[in-house]
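The next block holds one structure in the form of structure tokens; read it before the comments.
Complex shown without one protein chain; remaining protein chains in place.
Just so it is clear, A and B label the chains in written order, and each chain counts residues from 1 on its own.
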Amino acid sequence: MVDIDETKDKDHLLSIEDISKQIEVLLHASEAPLTANHLKKHLSLTTNKLEQALALLKQRLDLGVLSLHHTASGYRLQIADSHSALIQSVFPQRQERLSQALLETLSVIAYKQPVTRSDIEHVRGVTLSSTILRQLFDKGWIEENGHKDTLGRPALLHTTSQFLDAFGLRHLDELPPMPDIDSIRASS
Amino acid sequence: MVDIDETKDKDHLLSIEDISKQIEVLLHASEAPLTANHLKKHLSLTTNKLEQALALLKQRLDLGVLSLHHTASGYRLQIADSHSALIQSVFPQRQERLSQALLETLSVIAYKQPVTRSDIEHVRGVTLSSTILRQLFDKGWIEENGHKDTLGRPALLHTTSQFLDAFGLRHLDELPPMPDIDSIRASS
Partner (left out) sequence: MESNAEIHDMSLRIYQTPVQHLPEDLYVPPQAFAIWLEQFAGPLDFLLYLVKKNNVDLTQMPILPITEQYLAYIHKLDTNHFELAGDYLLMASTLIAIKTELLLPKPETPTDERDPKAELIERLEEYAQVKAASQRLDNLIRLERDVFLAMVSMPSQDIMNAELPNYSPTLLIDSLFKMQLQPDYQMHSIKVDAVPLADRIASISRQLSTDGARSFYELLDKAQGKIGVVVSFVAVLELIKRQLIGVVANNTDSSVHTENKTDSNLPTRSDIFGKLTLEWLA
């Protein structure tokens, strides 16, 4: 492996620094996060080279204001946390607030998936407004996949990897644990 | 001026490097290009400080893949031209495909201009993503011009002559006639 790597290196004269720049370009130009496999395929890299280049990229980013994040669906560039306060004060309109109704709907889908529209209505005791579903679809946080085998074959809703990305989770396992019934009984 | 500057500097302990990073943050976070006046206002800078910080920012950007672009509408960060071949080879469809969300937003601006951000959200019924606005500004299809006299004095958005060019129109009058949205909505 190492031999092949080195030959390739000489052929292409691509330094790790060049590769790290190519990765930076692709991450900036991509609409969605890019996985390690995407990067390796697009740039014809070995795992080893990719890792070296990513490490160098991180170093370079540290000089500026961005940071490299590894999310459920891959790598993305974001503005380092330490600068969030500045952004929030200058561009308050960028701060997305979610209503309680939307959060509850999202929670039912996230924790109990797959669910139908009427499952959500049953749990929340409220008719589901189409605005809420539309917002969740629009953000790409939920999707329809399959049908429940009951009357009307209602569509089944799931969360997506974009949902995980937005909430900084790598996997559904990382969702905060559902509070247990006993503590709910006690506290109510 | 210089004296005042220096006093300020000691007071705030903000180095030119810190200022250059703040500028970088705002440029990464802003939907529309930022003018020198915007930057000076948001960060309470003198012209002198701004120029020093911008010079330092350019130097830092040279280490990576971005460049600072200055047009009539202001400053923005963009991927340096030398990387366009890589982008086109990896994302050939990046420039051609216009998402439905982007088209809807553009249509609302084109037909109802001038509009504010919240006008668009009202018509579309979903929150407007910063990315979409940024894309429209980047394409030069929309611009900010004037403010609405309501709370927060939100900026008014218009389409540009570049928008007309891209859609092969000589004048806004040539836009296809607007469908009677209300009648569609009512019956669907």
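In the analysis below, a residue touches a chain if its C-beta (ideal position, glycine included) is under 8 Å from a C-beta of that chain, and two chains touch if they have at least 3 such contacts.
Only a predicted model underlies this, so the values are computations on that prediction, with no experimental measurement involved.
Within the set B:I19, B:L106 or B:I142, the residue that contacts the chain not displayed is B:L106. When the omitted chain is restored, the residue from B:I79, B:I142 or B:L156 that touches it is B:I79. Along chain A, the points of touch with the absent chain fall at residues 28-29, 66, 76-79, 81, 84, 87, 94-98, 100-101, 103-104, 106-108, 110-111, 122-127, 130, 133-134, 137-138, 140, 143-144, 155, 165-169, 175-176, 178-181, 184-186, 188. Along chain B, the points of touch with the absent chain fall at residues 28-31, 66, 69, 76-84, 87-88, 94-96, 98, 100, 103-104, 106-107, 110-111, 124, 130-131, 134, 138-140, 166-169, 174-181, 183-188.
Following the convention adopted for this analysis, only the chains that are shown with their structure count from here on.
Between the CA-based centres of chain A and chain B the separation comes to 24 Å, rounded to the whole angstrom. Across the complex, chain A meets chain B through its residues 21-22, 24-26, 28-31, 42, 60-61, 63-66, 79, 83, 86-87, 90-91, 93-94, 96, 131, 134-135, 138.
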